[in-house]
Every structure is written in structure tokens, then in C-alpha cells.
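Only a single protein chain was left out; the remaining protein chains are all shown in position.
Order of writing sets the labels: A and B. Residues in every chain begin at 1.
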Amino acid sequence: MKALVLALPILLPLLTAIVLLLAGRRRWRRWLVALSALVQLGVALVLAQGAYGQPPQVLALGGWAAPYGIVLVIDLLAAIMLALGALTALAAILFGLAELPPEDENPLRLPLIQFLVTGINLAFCTADLFNLFVAFEVMLIASYALLTLEADDWDIKQAFPYLALNLVGSTLFLVAAGLTYGMFGSLNFALIAERADALAGTPQLTLLSLLFLTVFGMKAGVFPLFYWLPNSYPILPSPVAALYAGMLTKVGVYVLLRIFGQVLPPDLPLPHLLMAWLAAATMIFGVLGAVSRNFIRGILSFHILSQIGYMVLAIGLFTPYALAAAIFYIIHHIVVKSTLFLVGGTVVVLNRTDDLEKTGRLWLATPVLGVIFLLQALSLAGIPPLSGFWGKYMIIVEGVRQQEWVLVFCALLAGVLTLFSMLKIWNGAFWAASAKEGVHTEERRWRPMAAVAGGMTVVSLGIGFGAEFFLRVAHEAARQLLDRPAYIDFLLRGGG
Amino acid sequence: MKTGDSYIFRSVASFLFFVINVFAVYLLLRGHNLPGGGFIGGLGSALSLIMLSMAYGVREAQKVLRVDPVRLATVGLLLAVVTGMLPLFLGEPFLRHFHWKFDGLPLLGKLEVGTPLLFDIGIFLVVVGVTAKMIFVLFRSISGLTALNPSEWRRYSADLEEPVEREHSRSSSELETEDGP
Partner (left out) sequence: MMWETAILVGLMFGGACFLILQASFVRILFGFILLSNAANLFLLAMSGRPDGKTAPVLQGGNGGPPVDPLPQALILTAIVIGFGVIAYMVVLLYRTFLDQHTANACELFDPRRERPKEDAS
């Protein structure tokens, strides 16, 4: 039975997608997908509970043991990410159900979301580069299709940078996998980790890690190669955009954590330094882009980049404390960012647009939505005691400890500018005295939509006020991640 | 694109269609322990559909396939996943495969079958379905039809959407009159 539970995070969305494709446009598919998302969340929570303080759970596909067969490994970090993915997918699906009546929704949207979740979950569970490549491609192909599925004639061109940069990224990933195989004779994480120790400090290993940094940095949206992200996300329908904003870039950050924390040896000063500085640049340029935009989803899309900068900076600082900060920041950011996109979607329904010059009067119409937005925006900017504060605090403490003053300054500056651009949304959408097309509160659907966003806000408040619990989980996940000898022993000689 | 204007090509295509498909099934069956398998077999079978589309036009090829290619691919995927899942209920790991050997069967003699064959059939269907879908969409677009035929249109698009090609097609009457396969 244990094997079944371990395989469920991948099998469940896959089977759901298949059934949805066969179901065509029947009504019950919406209930099925909501039920499936709920079960996925439950399975992920069970896995997370089982992973705390325990050795990782291993599923050897076809019964072939670790270095030769394909294994799925679920440790605490993977289980946390699975749970967050399931939560975001659940919120996005419920929001989509509230937003559109069944006949207006494209029947391919829900199956494609499930294929996307399959790919994301596989990327979290996998323990070798080959499978990681497959997972990335499943995820990316589903995301290409979702990106253009409901885009209109004018917006569809924004899919080009997305497609092109991700295609180049996939090619570089293949090259990196080839080099890894040439150097270590295996693509299994544990075996690479064992053999990489012998090469620690050599230029080959540095070069390989720089290649990995390029590939996964590109997928995460790190500074020089982020161009695919901020123009393509606003063309998505809002629930799908929430899922993308929450999970898709975080897969890149997760893989950076996995590769640099667990697979490659810890003494890689040059890549870590480079990562930290690129992260600082990402923060600043991302937030400046956000300040320059004047529509809600555009601002939020640029903010994804700036927040990715914090996480990658934490990985670049590379101490157990910093990695725990990165993990905590991921937990916080997935929830907050997807909620903000959901709020943006609700604003579009109420004001018929999200152009900040045409929106307005929302505070009068719906103070509840205003409170939800304000809580999440302040959390994103890092105001205590909301969830964003703790992650930023830990990262800055670590930066001060390592006396990286410029990096600390960049992080603080990005925080202030985040607050500024969030106030811009607040002033434009909630505080402004006139709305060009009026406020359409007579549309009944905005209430369930705001309720979904409110539910996510409760989760986010829980992360902020229950920070001690989540910090303990993050520290434990970082400890498991950095305990490379135990991981290698367990996978190659012990469990498997 | 002009299709169906060569008598020689059409005659050869209708004959070759069967030969290619027999060879595709041969490749499918000899897989697993010899070069071959569902993927390459499926590509072969899809190739025969491409040939038919070129010789007779895409509508004829769709009539030959009869079913919606996306459904074909979905059923194949379901078959492959379920085959992989069966061992889970027996307490074995995901994707574990089983083999049975038979000796002295009438006509066939020695035979070795296993669940990989089911998995391969699933892959075969996925490959045929997906490739046929791509080919049909592209062929339909260049022959002035909408990318989806009316029955697919009902199944895979929202009520508000309009075919992209409607305003660009040379003869809009062709779009209206087409009947589903």
C-alpha cells in the first residue's frame, strides 16, 4: 500500500486528466476535478507528515533499485512542495469554477492543468536528471498549450519569448545532462553526489554547476534570462495565471535547491557568489519592472521575478540557515503570489479591466476584497507579523552575518519598492474615486471568487502567525537536504 | 496544397497503406526484446495516414481513421497507465511487468507474452493519435478547412470561441457545409 501512496501524487493528476479528456464537456467533470485536487492535497499532507524527521521514502519503479533503475524519492522538501502545489492547484481550480459557467470554459483547460500538475509533481519527486528532464518537458508542453489555449489574436505573440527561451533552456538542460553523464557515468542524484565529492574544487565541476545555474536559473526567471516571464503571464486567464505564478517558477528554484544543496558538493564558491549577485540583480530589475507597469497582472508578474531573487539569494548565501530561509520563503511566496493573482482576477470581473487607470472604487464596493489584497500585499512587501517578514528577515540576517552589505542593501531596497508598487495597485484599484466602467457587484460570481482568495489568505496568515512551526519544518527540510552522506548511503546501500 | 491529382500515387498509396500497417504491427509485436516497440510502430502507422492524406486529401484520411485522434491517444495513455498501475494493487512497485511463457501452442508454437505488450499497445495508440492529430490539423489548415471538424469543435472548444480560419479562408462556404466524419 505504501507504494500506492507514493505513486499517487503523479498517478492521480494523470488519471484525472485522462478521464477529463474522455469526459468531453459533461457537467460532472468539474466536480471530479475539484475532488481530485482535494484528494491530492490530502495525499501530499500525509506524505509530508510521514517525511518529518524520517529518512526519505523511496519508490523504485518496476522494482529496479537505485543507481540503475528510476527511483522516486520523497523527502520533506519534496513533500512540502507537493502539498503547496496541490493547494495552489485546488485554489486555481475552484476559482476557475467560480469564474466561468461551464459552457464558457474551454474544455481542454482542466485536463491541461492536470497534465501540468503531473509534470510539476514528477519534478518534485524525481531523483535523477533524466526523469527531471521528462518532468520539465511534461510541465512545459502543458504550459505552452495552456498559454495559447485561451489567448486572443493579439496577445498570442507573447507566447513566442516564452516558447523560445524555454526551448533553449531545455536544449541546454540536455547538454548539461550529457556532460553530467560523461563526467560521472550516471544520472542518478545519489551516484552523482557520491562521485562529485572526488571532483570537488576542480574546474570541470565548477563549469558543470555554472551550466546547471544557467539552465535552472532560466527556468526560475533569474536576471539575464527572465524575459520570457513578465509579458507572457498576463495573457493567461487569471486562475491559470495564479497556478503559473505560484508553482511554475518555483519548480526552477526547487531544482536549484536540490542540485546545489544535495547533488553538488557544498564548496563551490564561484557559482554561489554568482548566484547571489544574479539574485540581487533579479530583485532590483524585477521590482523596477513592476514599478513601471500600470496594470495589475503586469505588476504582479514582474514581482514574481523580484521575489525569485530573494529565494535564489538565500540559496547563494548557502548556509543551513539560509537554505531554511529559502524553503520558508518558497512556502510563503507560493501562497501569497497565487492569492494576489486571484485578487487580480476578481478585480477584472468587478471592474471589467485591470488597467489601473480604469479601475477604482473597489474599497467602497467590497471592503473584504480590499482587506484580502492589503494583507497579501503587505505580506509580499515583508511587514511583520505577516508571512513575508520572516523569510526576508532570515535572509537579511544571514546576509549581515556574512557581511554582504551590498546584497543586504539590494534586498531592503527591493522590499521598499515592492511596497511602493503594491500601493500603486491599492491606489489605482481600491482607493481611486472613479471607475471607468463602474463596479459590477451585481455579478454574483465575484463572491465565491473572493472567497477562494480569502481562503488562501487564511492559509497565508496561518504561515505568518504560526511561523515557528513552519520555520521548524523548513529547518528540518534544509537539514535533510544538506545531509548528503546520509542521502547517498540511504539510496545506494540502505533502503532503495 | 493540391491533393488527389495523381492516379499512380493514389493506387500505390491504397496498396501501401496495408503493407505499412502490417509492418507497423510487426514492429509493435517484436518489441521489448528486439528493436521495435510501440513508439516506432505507432510512427509507422501514422506515416501511412500521412500518405493517405497526401494521396486522397485529409478528409478521406480522417474517414479511414474513423475515430477522433485525441480520443485514440487518450485511450492509449489510459491503457499504458493502467498497465503500469496493476502491480500496485498486488503490492508490487509501479510499472513492474510480468511475463508468461507458453510452449507448444497450436499454430504459434513457443510464445512469450507479458504486460509490456499491453503497455506498448498503449504507446502505439498514443503515438498514432498524437501524430495523426498534428498531421490532420496542418493538412486541414493548408487545404482551407478549419483546424477542427464540427464534432471536434463541439467537444474541444468553448461556446464563445470562433475558428481562427473563418475570416481567412478562401471559400467560407466550404467551412459551413462540411459534415463530420
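Odds and ends about this structure:
In this section, contacts are C-beta pairs under 8 Å (C-beta built on N, C-alpha and C of every residue); 3 or more make two chains touch, one makes a residue touch a chain.
Being a predicted model, the structure only gives us computed values, none of them experimental.
Across the entire complex, contacts from the unshown chain go to A, B.
Across B:Phe9, B:Phe23 or B:Phe39, the residue that sits in touch with the chain not pictured is B:Phe39. Only one residue from B:Val64, B:Leu86 or B:Val137 touches the chain missing from this view: B:Val137. One of A:Leu77, A:Leu90, A:Leu112 or A:Leu187 touches the chain omitted from the figure, and that residue is A:Leu187. Of the residues in subunit B, those that touch the hidden partner chain are 32-35, 39, 130, 134, 137-138, 141, 164-165, 168.
The omitted chain makes contact with subunit A at the following residues, 130, 133-134, 137, 141, 144-145, 148, 152-154, 156-157, 159-160, 163-164, 167-168, 170-171, 174-175, 177-179, 181-182, 187.
Please note the rule applied: only the chains that are shown with their structure count from here on.
Computed from the mean C-alpha positions, the centre of subunit A lies at a distance of 35 Å from the centre of subunit B.
Within the complex, the subunit B residues that touch subunit A are 70-71, 74-75, 77-78, 81, 85, 88-89, 91-97, 154-161, 164. Subunit A makes touch with subunit B in their complex at residues 1, 3-4, 7, 11, 14-15, 18, 21-22, 24-25, 59-63, 103-108, 153.
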